[in-house]
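Shown here: the complex without one of its protein chains, the others still in place.
This part shows chain A:
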Amino acid sequence: MRMNRPRPVRRWRALSKPQRTELYVRWSLYAVALVQPVVTLGVVAGSFGHGGVTGAESAVAVAGSLAAAALNGALVRVGMAAYLGRRPRPYAWVAVTGAVSAAVSVAELLLGPPVEAESASFPLTVSVLTMTFWIAATAVALSTLETAVAAVAGLLLVALPLLLTGAPPGFVAGLLTGCLLGSSIAACTARGSAWTAKVVWELDAAREAQARLAVAEERLRFSRDLHDVLGRNLATIALKSELAVQLARRGRPEAVDQMTEVQRIAQDSQREVREVVRGYRTVELHTELSGAASVLRAANVDCRTELSGADGLPAAAQSVLGWVVREAATNVLRHSEAANCRFRLRVSGGTALLEVENDGVPAVPPPRAEGAGSGLRGLGERLAAHGGTLSTADGGPGRFRLTAELPIDTVEFEK
């Protein structure tokens, strides 16, 4: 199913969220760069039929705005990369794009009527648009100060020929100021978009760092605990084995005792290592129940759970009842006779009642050589320590029921 998705969708899905954000921001800026030729074309189309706009002006406006937009798009691309710290600031791109934009603007203004004339709105609009979009693209690529310097330099480059051709200085100054104001707004918007992408990347990096830190802490705990457990036990095993070798060489029967000890220590170590691996997490009752159900189902035992109020139980009660669930499920698992099993938990009147019923396992398993039958007895003792009771009963023909009753400390319960 995954393979049938079209390629762009698969590529999009393969991207991380910051990558998607960056892609979105970048294409929004490309789209904004496209606005320039579109608006220019609109102005050109609108000016047909009105007097004063020559074919040369229109041709320069269309070709120039297309060229400038393409260059602005490229500038946004390298500018974003520079803004996100992936490459040095693209001064050459800014200069080239600026020179082309200024050239288009100057050509337009010189081709058109004198700027103070009423019919000069076409060249003015085209040149202001061209310069504004270049400044907005520059704002992504350079620092704020550099952008300001570049903007002033670029606009002066356009103003100079105007002044030389005799435009009134007051008019040119007003034009410059207006253009600067407009382009600062455009520049802020463009830079703001780039900033969004940058912040998302930074947040992602921070979260990654946090996750790595958590991993490092966990690793530290793990290695410390593992060293505590294994270091001591391995030293004992090495010493005792050596002793056993020496005893055996001399034909002494104590070698057997030493090796029996070694065996016991090795088995203890494995248990302790498993505890370290498991960590210090506390298990919730519903986790324990869903785990029991999933393991039993894997063993082809039809397993049902009915819970009410498990989540409200205090941690201590959850832990004790969780143990009951574990022992009972293990017990069912160890015998292949059971075909179904039901866990039922009820909480009422300050008492939690957990019933485990199955159709194949005697509640008290027969004693075995592996010492596994002690589970239920230990369970009864642990329940008793919390003021609870464990009882076993026939649940009908061929059915067995284990009931654990546990009083819940109401003070703790309300916490």
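Following the convention adopted for this analysis, a residue touches a chain if its C-beta (ideal position, glycine included) is under 8 Å from a C-beta of that chain, and two chains touch if they have at least 3 such contacts; residues count from 1.
Note that contacts and distances are computed from a predicted model.
K.L.:
Could you check which of "Response regulator transcription factor", "Aspartyl/glutamyl-tRNA(Asn/Gln) amidotransferase subunit C", "Electron transfer flavoprotein subunit alpha" or "PepSY domain-containing protein" matches the UniProt name for the chain that's left out?
P.N.:
For the chain missing from the view, the UniProt record says "Response regulator transcription factor".
K.L.:
Can you tell me which of A:A107, A:A329, A:L383 or A:A404 touches the chain that was removed from the display?
P.N.:
A:A329
K.L.:
Looking at A:V25, A:A136, A:A244 or A:A292, which residue reaches the missing chain?
P.N.:
In the full complex, the listed residue that touches the missing chain is A:A292.
K.L.:
Out of A:T54, A:T189, A:Q263 or A:T351, which residue would touch the omitted chain in the full complex?
P.N.:
Per the contact definition at the top, the residue touching the missing chain is A:Q263.
K.L.:
For chain A, which residues reach the chain that was dropped from this view?
P.N.:
16-17, 207-208, 211-212, 214-216, 218-219, 263, 266-267, 270-271, 274, 277-279, 281, 283, 287-288, 290-295, 298-300, 322, 325-327, 329-330, 333-336, 369-370, 372, 375
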